[in-house]
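The complex appears here without one of its protein chains, the remainder shown in place.
This part shows chain A:
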Amino acid sequence: MGIKWDEFFITGDPLILGAQISIALTMIGIVFGLTYLKKWNWLWTEWITTVDHKRIGIMYIISAVLMFFRGGVDGLLMKAQTSRPEMEFLSSQHYNEIFTTHGVIMILFMAMPFLIGLMNVVVPLQIGARDVAFPQLNALSFWLFFSGAMLFNISFVIGGSPDAGWTSYFPLAGKEFSPSIANNYYAIALQIAGIGTLMTGINFIVTILKMRTKGMTLMRMPMFTWTTLITSVIIIAAFPIFTVALALMTFDRLFGTHFFTVSGGGMDMLWANLFWLWGHPEVYIVALPAFGIFSEVIATFSRKSLFGYKSMVYAIVGIALLSMLVWVHHFYTMGSGPAVNSFFSITTMLIAVPTGIKMFNWLFTMRKGRIKMTTAMLWSLAFVPCFTIGGVTGVMLAMGAADYQYHNTLFLVAHFHYVLIPGVVFAVFAGLYYWWPKMFGHLLNEKLGKWHFWLFVIGFNVTFMPMFFLGLSGAARRTYTFSAESGFAPLFLLSAMGSIVLAAGFAVFCYNIYWSLRYADRNISSDPWDARTLEWATATPVQHYNFAKLPEVKSLDAFWFMKKNNEGLTLKDSEIEEIHMPSNSGQPFIMCVLFGISGFFLVFEWSIAAAVAALGIFAGLIYRSFDYNDGYHIPVDEVRETELSWRNKKGEAHKHVS
């Protein structure tokens, strides 16, 4: 075995050569830039070794935006390829690689880190805590995600991209039919990132159950915190299934076992079954926090408490339980008996009930509210009709018998983009516009935000609406081209044009970040939206210890009532105390590098080298278990100084509630 050097770099495709050159130049540029600006030290001490949940969250979000870019370019390439019949822009092999990496990257390396990033920034603040329960583990989670994501992303220039779809079904994904190393990237990169996610799940459950401030009972928690809690529970139930399935896949591909390989007596359908046992809950793992974001945004900008808070909580718990009971709807056509298909049709349709409850709750929250049309609110408003289209087509697909018709067509592709884009992408955009000041101390430009919003929403609908009709008239998914006689051409062209508008929206978003970082007003209040929950009860941007004095909660929408009753907003000098904080650590990053190296060798099936690198991982684990560093204290003077710098400033909005 060992590395086949002549196949190491992918050669012969001008698109990929272009990518290789631009990657190399970007890397040189970054290294040069950091050295020139003497920023290496800053990067290491302030970011790479940080255990601060807010900074970790920001790193998650930056990675997610980059991955959105990568996944979005994949999407555009596919749309370009199918814009005309018989196009010869991408070969069929290249198209396979692109929809595979697009699917994996969008779900695992864009949606997940985006939401986990927002959870990191916001949840400890919402429950009035100074950090998560296990800060260093949190950093490790991030770095493992990062390691996995980078490993997956280099596949298209080194060794070849996985090409068996984001579902990587056996037998296609097995050694027999995919002999190159490309699919090893799938098995191993997702494994590494998955471990990180699992740790995040544990961390957030403990944080939310154990670190709530005084008076914050479960039923007083903000909705985003609730959804994060339930999401973490689903993560812990579902991710181990994926971990095991990927490990079995790795054994099959690397060491010749036959769990899923049919020729050796394995069961290929077991993979599909395990994949979706994880895969369906995964959809809820990304959807629930998004629902939490909408709940916060809608309540704030309707200037009312969330309607039906309790029913909302029950709905989330119901969704969490049901989400484990529907996985077969992804392979009705695999041929399980009528009893199985009927059972799963019913459970799937049942999920529409709690989801419908949530929809009505949001609508009733807005009813008679004094709605403020901020960009964050616009995303939430657009979410309602767009997601409903996704949901209704989902109920159509839920019927096993009918699914034989829709299965594997672009109807399905349109359906899940109508769920994932409004359900996740709109949500993270809403969340970013809303919480941006908490992270960076300034707002994103609202005018550019509206451009971003309109271009993106219109582009999205024009791109994906035609796909429903293409699918109904028989256009298969994962197909790189079609004939002129099929009659698909006009709708495909329309869809491709929509994707350009969509891309323009994303470009405005990137420009908005740039513009706001440079020019936006820094002199804003710590509570610019007149918001309701505790994250707004402290400075903007948040000081690294979050709260000088932990707030006390007396009701739902705690901060709103603090403002209304003028309670607990001020800080007496005598109340300032030393604050205990965790120390930074380079270990998570070192583990990231070790996992990356080990994973890379495993991808190339160089087991001995991988084992040697894995020894490093074990050494890291052992080292960590003898690490008795338990943090440091911030002296009173420093806390006082920080607090004086933002309290009682002009424009400080702590006094009134309108």
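The rule is short, and it goes like this: contacts are C-beta pairs under 8 Å (C-beta built on N, C-alpha and C of every residue); 3 or more make two chains touch, one makes a residue touch a chain; residues count from 1.
Keep in mind that, in the parts below, contacts and distances are computed from a predicted model.
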Chain not present in the shown complex, as UniProt names it (candidates "ChrR family anti-sigma-E factor", "Quinol oxidase subunit 4", "Alpha-D-ribose 1-methylphosphonate 5-phosphate C-P lyase" or "Glucose/mannose transport system permease protein"): "Quinol oxidase subunit 4"
Residue among A:77, A:154, A:202 or A:334 that touches the chain left out of view: A:334
Touching residue (missing chain; options A:151, A:274 or A:381): A:274
Residue, one of A:25, A:209, A:396 or A:476, that touches the chain absent here: A:209
For chain A, residues in touch with the removed chain: 209, 233, 237, 241, 267, 269-270, 273-274, 277, 321, 324-325, 327-328, 334-341
